[in-house]
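Missing here: one protein chain of the complex. Every other protein chain is in place.
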Amino acid sequence: MLPNAYGQAISLESARKAAAAALAEAARNHWTMAVAVVDPNGTLIYYEKMDNTQLGSANVAVAKARSAALFKRPTKAFQDALAGGGAGLRVMALEGAVPVEGGLPLLADGKIVGAIGLSGDTSEHDGQCAQAGASTIK
Amino acid sequence: MLPNAYGQAISLESARKAAAAALAEAARNHWTMAVAVVDPNGTLIYYEKMDNTQLGSANVAVAKARSAALFKRPTKAFQDALAGGGAGLRVMALEGAVPVEGGLPLLADGKIVGAIGLSGDTSEHDGQCAQAGASTIK
Amino acid sequence: MLPNAYGQAISLESARKAAAAALAEAARNHWTMAVAVVDPNGTLIYYEKMDNTQLGSANVAVAKARSAALFKRPTKAFQDALAGGGAGLRVMALEGAVPVEGGLPLLADGKIVGAIGLSGDTSEHDGQCAQAGASTIK
Partner (left out) sequence: MLPNAYGQAISLESARKAAAAALAEAARNHWTMAVAVVDPNGTLIYYEKMDNTQLGSANVAVAKARSAALFKRPTKAFQDALAGGGAGLRVMALEGAVPVEGGLPLLADGKIVGAIGLSGDTSEHDGQCAQAGASTIK
């Protein structure tokens, strides 16, 4: 879990920029994806879905973003806990937690201002595009 | 209910254009809104929320768009049925129906290719902006 | 709808003060109530329920507070729309809206920093106690 405090929600303009960078990374690799940007409470600020993306990714992209905002950590952290087995399986029963790579908190001036979630290809690729989006926020 | 058949889902590019026109109409009037564009099944294609929009509009914009797509009619039609009272009250119990102006089917070449939903100001204003968005699709 | 922007979420300390003032007003009148204070997105910050309060008020208090935060207006505004009949009935079908007096936005320095919801007695009495709570925030 990130120790960072929550800040004011990211602006629509910044959310749009992060999403554009994430989908540009997807397009460069010929992947089709949905991207969602949420505020610290998980409320949707921006979303778009590339044509022909698997339709289940519409909800999954939003869920990944929410998980990253609500639990102040990349969804990959929950995926790793799950992969470890044993008590780590509990993350599957944690309301709002998504243990699948592709969701990242967004930080500006050291505060968590929202999160981004990607879904559409392998979770590693989803994570790569989420990173491209997150790195546009400073 | 529109007699029109469903067509292929609207493209992301067209969805983005419709949303931009809808929010431009909102901005011109100093209203803050969320806009959602969905495919014929109600799956989210595009969404954005202006800064400081009332947060409840995040879900309401999507719900209005879904209602318009799933029931092939403007949400205003359900609102009018509701306002008429009597058996018209039944629309409140219809799963997925939203009897609040601001959701419109999107038609291209006579086929329903999706729907747009706006929320954030009075429902009349929401409807005015939805119309501005819908009129970009031919 | 209030034209005010959203601000940072009210602190736990301020939430506790608002709730205490609301329940003090209830106790003074020998009413039993539940009180909830939420952030601008409707996430619960503080809550308490007086002994012997009707148990249904546990959820209703939270729902009233959420409605006031998410729609930037007192729940009484939705109640009045509903009472007017006709198209006003639509507020019953608006996701997250509660058309029952007793929920109020909380304003600090002109920004909406959360909301308070009361439930347990008549809705007029609930509203009176909500007002006592809201007036502690400046």
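Things worth noting here:
Each chain gets a letter, A, B and C, in the order it is written, and its residues are counted from 1.
By definition in this document, a contact is a pair of C-beta atoms (placed from the backbone, for glycine too) under 8 Å apart; a residue touches a chain by one contact, two chains touch by 3 or more.
Note that the coordinates shown come from a computational prediction; the quantities given were computed from them, not determined experimentally.
Seen in the complete assembly, the chain not on display touches A, C.
Looking at chain C, the residues touching the absent chain are 11-12, 15-16, 34, 43-51, 55, 58, 62. In the full complex, chain A touches the hidden chain at residues 1, 5-6, 40-42, 67, 69-72, 85-87, 89-90, 92-97.
The definition used in the following text is that only the chains that are shown with their structure count from here on.
Over half of the residue numbers at the interface between copies chain A and chain C are found on both sides, making the touching surfaces mostly the same. Centre to centre, using the average C-alpha position, chain A and chain B are separated by 26 Å. If you average the Cα atoms of chain A and of chain C, the two centres end up 32 Å apart. Counting partners per residue, chain A has 43 as the residues that reach two or more other chains.
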